[in-house]
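Missing here is one protein chain; the remaining ones are kept as they sit in the complex.
Chains here go by letter, A and B, matching the order in which they are written, and residues are numbered from 1 within each.
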Amino acid sequence: MAHKRLMAVFVVAALAAAACGGDDETSTTDAATPTTAAAETTAPADTEPADTEPAADTTAPADTAADTTAPATDENAFVVDTEACEDPDAANAVIEGDIKIGTSIPLTGGPAALFAPFADGFQAYFDYINATEGGVNGQTLVPIVKDDQYTADITKTNVDSLVFDDEVALLSGIIGSPNNAAIQADMNALCVPQLWAATGAPSWGAVDVYPWTTGLLVPYAVESRVFLEYATGENPDVATAALFYVNNEFGQAYAEAFKAQVEEFGIELVAEETIDVTDSGAPSGQLTNIAAANPDIVLAVPLGAQCIAFMTELGNVKAANPDFAPAVYQTATCANQLFFGAAGAGGDGVLTSSNLVDVANPENASLPAVSTYLEAFTSVNADANPAGIAVAGWLAGEMTVATLKKAAEDCPEGITRACIINAARNIDFTPSLFREGLSAVMNAGDGFIAEGTQIISWDAANQVFVDQGDVIDVEGTTGVYTPAS
Amino acid sequence: MFANSFELFIQRTVDGLAAGSIYALLALALVVVFRGSGQLNFAQGEMGMFCAFVASTLTLSGLPLWLSILLSMVVGFVMGVGIERVVIRPLEHKNPGGVLVAAIGLFLLINQLAVAVWGVDPRGLASLFPDGEDDFFRLFGAAVRWERVGIFLVMLVLLALLWALFTKTKIGLAMRAVANNQDSSRLVGIRVGWILAIGWGVSGAIGALGAALLAPQAGLSQALMLGPFVFASAAAILGGLDSPLGAVVGGLAIGLIQAYIVGYVNFLGGGMVLSVVFAIILVVLLVRPSGLFGSQRVERV
Partner (left out) sequence: MAWPKDVRRGSAWHRVGQLVLFGLVALFFIRAGLTWNRSGIGQLTDMLLFATAAVGLNLLVGVTGQISLGHSAFFGLGAYTSAVLVGQYGWTPGWTFPVSIVLCFAVGMVVGLPALRLKGVYLALVSIALATTFTQLLNWDRLAWLTGGPIGIKGLSYLPPSWTPFDGRADLGKWFFWMSLVVFVICTLIASSMIRSRFGRSMVAVRDNETAAAVMGVNLAAVKTLVFGLSAAMAGIAGSIFAMKLTLVEPVVQFFTLFGSIFLLVMVVLGGAGSTWGPLVGAFIFVYVRDWASGVGEGNGVLGLFEGTRIGGLGGIVFGVLLIVIVFVAPFGAVGLLRKARAKVVRVLPRPPALPTVANAQEPQPPTTVVSG
């Protein structure tokens, strides 16, 4: 009860404070309305350039995408303004010798430690390029990995140390929405490229506000829309939906997107259940509620090992309630053979998605990209599972190298930080592990690289993911999917 | 589908008792240590997690599950005894405040040791009880899973065993004597050090069992016990830290509170369960400072 009182004091005090300070119109950033902040940050990226060059990028055929040499001279090319930098000279200084690439990844600490193999995949790609191509532009690539336990304040300490002590040329592949958000303003002021943030939050597409930050993953809003389109395509009678998510920034971002989209699709949200980040037991109560509401579709956003607990309990609840047979989609962050395998029969038929080739599927083992990856990965960490989050680490490494190669070509006099971010923001590249038909494209009017994905479902009998339908590619059109604020 | 709200209520009650039995089991482990030494083992959960990984490795090597879990309980026992003898006991004399820091150190150490040995990838662990999707029976329309019934029974058996240990055996008598007054116990020839160490060992074994029972439904990862440990300490404190019966009642009560809040109090939702539990605990403690079943300690000036 004391807590209620405590809260009352807090609220009253805050209200009083608001009354005092409310008319003080000093600068409040987009954070002023935090619940909608995530949605708003993308708006400038998508809306402004729309009138200058209508969707030129969407017409780019995928087969020419691998051509990184195309000079970025058209109207849609992005050119960074280094005058806004704290130290414009540093942004335009040529990077000599080894190219140091800093990153900050949760290697320890709670559920997020599951992301650790990302570091191995990341490392593996640079090792591979150094060994086969002698680095980029004759310069050796030196990744420096630091552990942040998925904690934003440690990320900030790490990144300060990477930039000022290790003097890295750029940052890449930092995991986590809060973690990247914590350093975004700083890196943009310092003009240090913060590339391929491994999160799907919308903020990384804010080309005008934060040009120096780019994202790696399929935006969460794209993912949830792709699921809705798939589900309504399979069953046009879908009328009700349920939402199950972990109550943190990651889960919230999905939930916001999904809630806005179901409305658009004319689907009623009949149950909304949350779990805590530290919850690890069976989510019986939540699933009982969902079963009682008996929705047609379910979107589930658990974190780490919670993916396993969710599917296991889902199987139990389905068995006990034979009428309860919704189409269940779990986020791509759960798309890991280990999770689905550990869930037993409960994972059977559960949908998820991936924009990458399934490296664990024996059918793909013959693909050169897959065997290259597996070989390189094993040489870095033979014990870790190469099929999970590690692939995203490899992707981050590959995108970083593609960016550096493009920078080297665009700036023959030497790679600078400004060259790097210009190269990243104008990238047109096909990562080796992307699914066929997908490519990574960005320009001044397109702030996201990964805007297409493939719905897959788990086949528990054969322990393998099975493609459902075709790749759904909405490259260059993410703006359409920005949830209304 | 649920025919009516009564069936739903039964289902929630069953779910709550199932979750509660796990909390109760872990709370029992905490109580065993606290009874002897008046200490709270913050590394308890991590010890259990570590042992569950041991069990999983043993099953993968071909041992039957029950034997693997039994052996992991032995590991838990040895760990408990070892930690008490090597870290806790010497420190208690030298640096009482340091025991807490050492416990935090152990927490990190064991957690990260599991990462170093088994990596960060989660894995499954088979259940001791039938846990196929169809292994349930109906009770007033609600599905009662055999696996959960099994855990509930294990928990009750454990409570009975602990009761027998404390009241019917010589070691138990010595444990009670040590809990009551260490100096007097020493005077009558009880080897206090070993009695405390055995308490830690028993607690380690119970923790291992709890983790092995939880892992099949939760997935085995190094984060397995972070959440349940907090619920278990809440259960122990609600029931009274030195009462095994209290731990069980506290655990089941918290499981039920959780199920009913998630089920009926949409306003609060799943994220606020612990807050409500703690609010209830606070009220209980203000009325009974030693919990529901804890023994009141009289202080003399």
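Throughout what follows, contacts are C-beta pairs under 8 Å (C-beta built on N, C-alpha and C of every residue); 3 or more make two chains touch, one makes a residue touch a chain.
Everything numeric in this text was worked out from a predicted model, so none of it was measured.
Participant: Have a look at A:T82, A:T108, A:T140 or A:T240 and name the one touching the chain we're not showing.
Facilitator: A:T108
Participant: Out of B:L65, B:V78 or B:L109, which touches the unshown chain?
Facilitator: The single option touching the absent chain is B:L109.
Participant: Based on the whole complex, identify which of A:D81, A:D98, A:E133 or A:D153 touches the chain you can't see.
Facilitator: Touching the chain that is not displayed is residue A:D153.
Participant: Out of A:N130, A:Q252, A:T312 or A:T400, which is the one that touches the chain we can't see?
Facilitator: Looking across A:N130, A:Q252, A:T312 or A:T400, the contact with the absent chain belongs to A:Q252.
Participant: Going by the contact rule already stated, which one of B:L67, B:A160 or B:L286 would touch the omitted chain in the full complex?
Facilitator: Candidates B:L67, B:A160 or B:L286; residue touching the omitted chain: B:L286.
Participant: Just one of B:I171, B:V230 or B:L256 touches the chain that is missing; which is it?
Facilitator: Residue touching the chain left out of view: B:V230.
Participant: Across the whole complex, list the residues on subunit A that are touched by the chain not included here.
Facilitator: 2-3, 5-7, 9-11, 13-14, 17-18, 21-22, 24-32, 34-35, 37-38, 86-87, 107-108, 116, 119-120, 123, 145-147, 149-154, 156-157, 160-161, 163-165, 178, 181-182, 185-186, 189, 247-249, 251-253, 276-277, 380-381
Participant: Give me the subunit B residues in contact with the hidden chain, please.
Facilitator: Contacting residues on subunit B, toward the hidden partner: 34, 37-43, 87-88, 90-92, 94-116, 119-120, 230, 233-234, 237, 241, 267-269, 271-272, 274-275, 278-279, 281-282, 285-286, 289-291, 299, 301.
Keep this in mind: only the chains that are shown with their structure count from here on.
Participant: Nearest whole angstrom, what separates the Cα centre of subunit A from the Cα centre of subunit B?
Facilitator: Distance between chain centres, rounded to whole Å: 37 Å.
Participant: Where on subunit B is subunit A touching in the complex?
Facilitator: Touch residues, subunit B against subunit A: 1-2, 8, 11-12, 15-16, 18-19, 22, 111-112, 115, 119-124, 132-134, 136, 143, 145, 214, 216-228, 230, 258-259, 262-263, 269-271, 273-275, 278-279, 282-283.
Participant: If you look only at subunit A, which of its residues touch subunit B in the complex?
Facilitator: 1-4, 108, 110-111, 113-117, 247, 273-276, 278-286, 288-289, 291-292, 294, 304-309, 312-313, 315-321, 323-324, 338-339, 341-346, 383-385, 388
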